[in-house]
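Okay, here's the structure, questions in a sec.
One chain of protein is taken out of this complex; the other chains stay put.
By written order: A and B. Residues from 1 in each chain.
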């Protein structure tokens, strides 16, 4: 890969992305258009996140990639390898060791700190897109702070189902101004978005970048009589016994027996390494080695 | 002699030094009022190391730079155009970046503040600022409770923030350090 520049992208492209990132931080929740490049992985597979990471990485960084909360899913591995090769950066699976974490669909369970950067891969950055397919229209709505359509949709949900029928990519209001798509994270993760780390969002195919500086006010949309509910499956993790983490449901036999395990693999392993063992769990192998 | 001063003083390892300088610029923008080191550029005086570093990382042919007052010299023009390839702006309303001392950049209303549809199409002002002036109390995105910091004035920044989401974003450079003040920050006198 020595034919390619540090972190793959050429400096000209990085400059363009970096300018977009700074404007995005200055206007939290606003989607900055950027001239997304074709990347050596397909659109929809994290090209926005990869471009943001490429423009942000320094040689001193420690890089972590998760997909669905896990470090060992195939696409997470593929992206981690890409930056190991092109930027020669150190990598880690430990949330607290990483300085940049690229994620698809989850926020780590371990609370992020100042100095850390969370990069989200975003498929559809426009929270109003499924209510109004036209870019010219949604842009006008954001300009006029006209979010009536969104409130009508949420209200219709309540009228029909008695609850807001959105389980992931649950829209948020940023700093009382912009309605923002948090990317397809489960709504369980929404409250974590008010955090100490910098959050950067990259949508490659849709050519948009947006951002949240640390401690930005992020409120999940709701109604007074139907407050936001970040609930999750009411089980402890079968491996580590955690009751505060988001769980994947796993079918374990032909009879359809279910078990629930942490979606955040690093969180689960760290807990087991310190002696928290669930009903089906063991300590990770490293402990015995 | 003059040519040598123009051709030298860029980053020694362009891609890695740029990445580090950008991290400082981003940290500053994400933590308004907090000071960060931004090193590696060796520009001709009176351009500071931090201001020159910002231009090296951010400016190119697509972002006209407007030089004001004592920064509008042949040497600085030559240095910036050689190292960034930027086309210098001839009028303030074209500027993506404006460079100078606080007094030379006034009035603020001459710089593009973006539009309701595209608030990002606004200028970033790079201000050479010795770090004196009035102490302001900052709050808003990027600040956990509040952050105190010296600004050359209070009212113009308060007015700028009142236009949010339109407005200008500012970098204050002093030697090799940089602080930022985005439009989202609330500015109050103490």
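Note that a contact is a pair of C-beta atoms (placed from the backbone, for glycine too) under 8 Å apart; a residue touches a chain by one contact, two chains touch by 3 or more.
Quick note on the criterion: contacts and distances are computed from a predicted model.
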Which of "Carbon-phosphorus lyase complex subunit PhnI", "Cytochrome c oxidase subunit 1", "Oxidoreductase" or "Amino acid ABC transporter permease" matches, in UniProt, the chain that is not displayed: "Carbon-phosphorus lyase complex subunit PhnI"
In the full complex, displayed partners of the excluded chain: A
Touching the absent chain when the full complex is considered, from A:37, A:94, A:226 or A:276: A:37
Residue among A:62, A:92, A:110 or A:207 touching the omitted chain: A:207
Those residues of chain A which, in the complete complex, touch the missing chain: 4, 10, 13, 33-40, 42-45, 47, 67-69, 72-78, 81, 104-106, 123, 133-136, 161-163, 165, 167-169, 184-188, 205, 207-208, 231-233, 238-239, 246-250, 252, 259, 261, 263, 265, 280-282
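The rule is short, and it goes like this: only the chains that are shown with their structure count from here on.
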Centre-of-Cα separation between chain B and chain A, whole angstrom: 30
For the chain B and chain A complex, residues of the former touching the latter: 14-16, 18-20, 22-23, 25-27, 29-32, 57-60, 62-63, 96, 115-120, 122, 124, 140-144, 164-165, 169, 182-184
Chain B-touching residues of chain A, taken from the complex the two chains share: 5-7, 11-12, 14-16, 18-28, 30, 32-33, 55-60, 139-140, 142-144, 175, 177-178, 196, 198, 211-217
